[in-house]
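To keep things clear, I will list the structure first and then write my remarks on it.
In this view, the complex is presented without one of its protein chains, the others remaining in place.
As written, the chains take the letters A and B, and residue 1 is the first residue of each chain.
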Amino acid sequence: MSRWIALGIRTGVRSTRYPSRPDPEAEIAPSAVTVDIAALSATQALEAADMCPTTAITAAGDRDRGSIAFDAGQCVMCGRCVRAFPAAFSYGHGPEVAVHSREALRVAAHWADGSGPAVDETAATAELQRRSQALFRRSLHVRHVDAGSCNGCESELQLLGSPQYDLHRLGLFFTPTPRHADALLVTGVVTRQMEQPLKDTYEAMPNPKLVVAAGVCAVGGGAFEGGLMVRGPLDRILPVDVYVPGCPPTPLALLHGLLLAVGRAEERYRPDGGRHGA
Amino acid sequence: MALSLLLYGLSCLGIGVVSALAVLRLPWCIYVSAAAGAVGCAVLASAAGVWLTGASVTAKLPASTPIGAFELRSSTLGGLFLLLIGLVGIGIFVYSAAYTARLGGYPRQAASLALLNLTFAAMVIVVAAGTALTLLLAWEAMSILTYVLVTVEFDHPGRPQAAFLMLALSEVGFVLMAVAFALIGALAPGVDFASLSAHHLPAATAGCAFVLFFFGFGAKAGLVPLQGWLPEAHPAAPSHVSALLSAVVVKMAIYGLVLSATVLLGPPAAWWGYLAIAAGVVTAAYGILFSLLASDLKRALAYSTIENLGFMIAMLGVSLVFAAAGQTLLAGMALLVVCLHALYHSLLKGALFLGAGSVDVATGIRDMDQLGGLAKRMRWTTPLFFIGAMGLAGIPPLNGFQSEWLGLQTLIRAHDLVNPGDRVYLAAAGTVLTLTFALAVTTYIRIVGGAFLGAPRTHFAREAREVPRAMVVGMAIPIVAAVAMALVPPLGIGAAAAAAQSASGAHGLLNSVLPPIFTHPDQFAPVVQLGGSFLSQIIPANGLVIVPTSLNFAFISPTYIFLTFVIVILLTAAVLRVLCKPGRRETPVWVGAVSQRTPTMQYTATAFTNPFRSIFGGVYRSQREVEADYQQAPFFIRGIRYTHRFVEPVDTYIYQPVVQAARWISDRFALVQGGSLSVYVLYLFVVFLIVLLLR
Partner (left out) sequence: MTTLRELAQRFGLAIGGGARGELRTQCAPEEFLGAVTALAAEAVLADLFAVTGRGQPTLTVVFELAGDAEWLVLRTQLSGDSFPSLTPSTHVASWYEREIHEMHGLNPVGHPALARLRLHDWPVGQPPMRAALERRLDVGPGVSSPVPIVHGQGVFQLPLGPVRSGPQESGEFLFNSGGEDLVAVSQLLGFKLRVVERLAEGRTVDQGLILAERLAGVSAFSNALAFVQAVERAMAVDVGEQSRAARTLMNELERLHNHFGDISRLADATGLMVAGAQYASLKEEVLRHCAALTQHRYLRGILVVGGLQAPLPDAALRAMRRRLGDWLRRSERLERLLEDTAVFVDRVETTGVLTKEYAAPHNLVGPIGRSTGADRDCRRDHPYAGYDRVTFDVLVKSQGDALARLSVRLFEIRQSIRIIEQVLEAWPGSDVAASVSTPATGEALGWSEGAGGETLHWVALTADGRIARWRARPPAFVNWHPYAEACASGNNLTDYPVIEASFGLSHAEFDR
């Protein structure tokens, strides 16, 4: 056993410095897509909507008049739009992609009379919310429920305990019982057969409690939206406090989501890169 | 005064007998009989109080026989056991007022109550006996009366056999006792205890007599290998009789053991102590190990009784070892532990058996694996049972902890012994006893958890209702007495110390156990006002707040801390109730959001001891069998049967061979029984010839 201890000590500290400092190695994997609407022509907008496999990019109309909507809460990170139109769609944003409201993940634009798309004023373009939460600041116990995921989100959640991320140093813990839990972290589109266990878990948690939807399946239904056995996304069933997009969300994005839930981090992501509005 | 109270008590019991017989005409006489019994026991308890103050009075009956006279004698040792009989008896009688109704029919009720009163009378005479004859007669009466009491419900399967086994082993013990008395009586001027204790016996005779007495009384005390009747008779008997057997009858055996070892036989030899310790430790270990296996509630309690009796016998042995080494004070301490544990155990175990009877009445079954969830349905019995179980498990501040703690403390004092062999022997005994105490905690957790907590596993448990009030009160009386003695230790320890002091000849025993404020409060007059005499008007004991050990040093009484603790918790709860908003929300038990919750999804009492069955597999010789019932291939299993077998060593290796041998011998002798008249006449002729020749 002593050899294991010696090995551990020799290996040293591997944890990321996030959130106090950015971690470029950990941020290799993109966490969300940002779109620069101005760099899209109407035709490109329609093509992008065609190539998007989910309802992340939807468009209507034709070259002269139409609209496009980009919903980061449905983006499964397939990379097709980024590769096709690198000027408009990019992976440039860092890992802090969690938001408080579903509307914050949507941006819409329309065009008319042959001009290029112009962004509509929506909640997404409003000022980033700096909501402060007084709950569970220093210590958050999270009860995770897999409501029908593909296991990718679970893999990332399990890696939160790995030496590189080590969520315990931030006062975040996974708890096996909902009675001790402060937050409910749900992954997966809510399948019909997991709906009742999910609700039972939510009921078994004492108030006050937070709900975090992690992964695009929970946020918007992802690739499975509208399926026969699918009840989700999560906000059809439970009130959601934080949405973490991604397919799966990277571990840093998950950390940001949890910290956002307790008010130790701020919202930093808007699908349009926050170029409009303050 | 001492004996007059005794006679009043006996006459109350007599009234109880008569009124029980009147039940056949007037059914309400049941209550009269039970009340008479209870009053009689109360009077006896107060008589005991008088006896414990040291009065020693004898009363001879005018009749006399060639083998001695009938004599009643009051003694402090007897006083302790009389106190025990009285206190438990009140509870048993109150309980039987309501319990006997389920025996089925007035004749059985009448018989049961009459016999109960008679048995108590017999036990009182055992304790008050002053000569061997009185003791033996009363003992035999007690055995036969309990036998009949057990077989009142003779139509239940297995009961007659269990009772017969009890009678058989009692008789074995009786024969040994009688031979022992004959042995020492032949050498002494008389068979009254006074002359027996004064007479010095030669070592060999004393040793012989000790062994005979040890196994003679030991048969009734559940000593291995004569304990076979205990786990059979206690479950088989009606519950008030089980309580009687476990709480009182076996303590008579302890009385007998202490009496013979310390009073009747003079100075002990060391090997007496070794024998007693070995036998006691084996008994204790055996008792607790098999208590872990029993799934029948009363059987588990019965085996636990064996364990406690083993502890008492072992401590008696320790006392003998100390006495043989000249350490009189330590010998007295060990005897104090025996007496104290006897008192506490009888109160608590009596109550537990009454509680088990309540469970039986309420649910109809005793199998703990089918019970559960009784806490919500039997709201009075459960907390009482819980306190009794905690007490016997040795959880501070209750009774079992006190006596077991004192016992271990006494064993640790083995370093005062000169002989290193003695020290090792006592240390080894202490180790095994500590293990049995730990296992006792397990077994009581298992019993309370399996039977009372959780959700009901079968419809028997689901349909349980609380038992009639008399049964609850009957159970509560010994519990209340025990708790009072636990919270005010001088009450119980004082009685035990008085008894032990007289039996061992130690002086100042109480002083060495209790802080001096209890024994010499006048020395601490300046301290007493600071709280040392708090409530001493109501409860006859000082030191409820602070306990001074000298004029310069005192410590806070643990009783006070405990009571303060309880009061603060209750106050806080009340304040919170009043002040806080009722923001409660109830949700079902969390089992991982499983779709179906069935009552089978809880630990059973048997499952709880699975690790012990593995660890002690060598003792149990346990075998685990898993048989699967296949549908087609081994892939489609329809059902699985899981059985656990174990071997009961005493029955397999001692009783069975003895029975086989007896059968073999009697088969041989059966040859002599030709069946033909002429052969018998021939025998008579041969014997006649031999007698003529011998003249």
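By definition in this document, contacts are C-beta pairs under 8 Å (C-beta built on N, C-alpha and C of every residue); 3 or more make two chains touch, one makes a residue touch a chain.
Computed from a predicted structure; not experimentally measured.
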| item | value |
| --- | --- |
| Candidate in contact with the missing chain, chosen from A:36, A:120, A:154 or A:266 | A:154 |
| Touch with the omitted chain, as defined above, among B:24, B:484, B:525 or B:591 | B:591 |
| Option touching the unshown chain, where A:72, A:104, A:119 or A:247 are the choices | A:247 |
| Missing-partner contacts on chain A, residue numbers | 1, 3-5, 7-8, 11, 14, 25-26, 28-30, 51, 53-54, 76-80, 82-83, 91, 144-165, 174, 176, 185, 188-189, 191-194, 197-198, 200-201, 222-224, 227-230, 247-248, 250-251 |
| Touch residues of chain B, complete complex, unshown partner | 295, 369, 591-595, 597-598, 600-611, 613-614, 624, 626, 628, 631-644 |
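Everything below uses one rule, namely that only the chains that are shown with their structure count from here on.
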| item | value |
| --- | --- |
| Inter-centroid spacing, chain B versus chain A (mean Cα positions, whole Å) | 68 |
| Chain B - residues contacting chain A, complex | 585, 587-588, 590, 593, 595 |
| Contact set on chain A toward chain B in their complex | 177-179, 196-198, 200-201, 203-204, 206-207 |
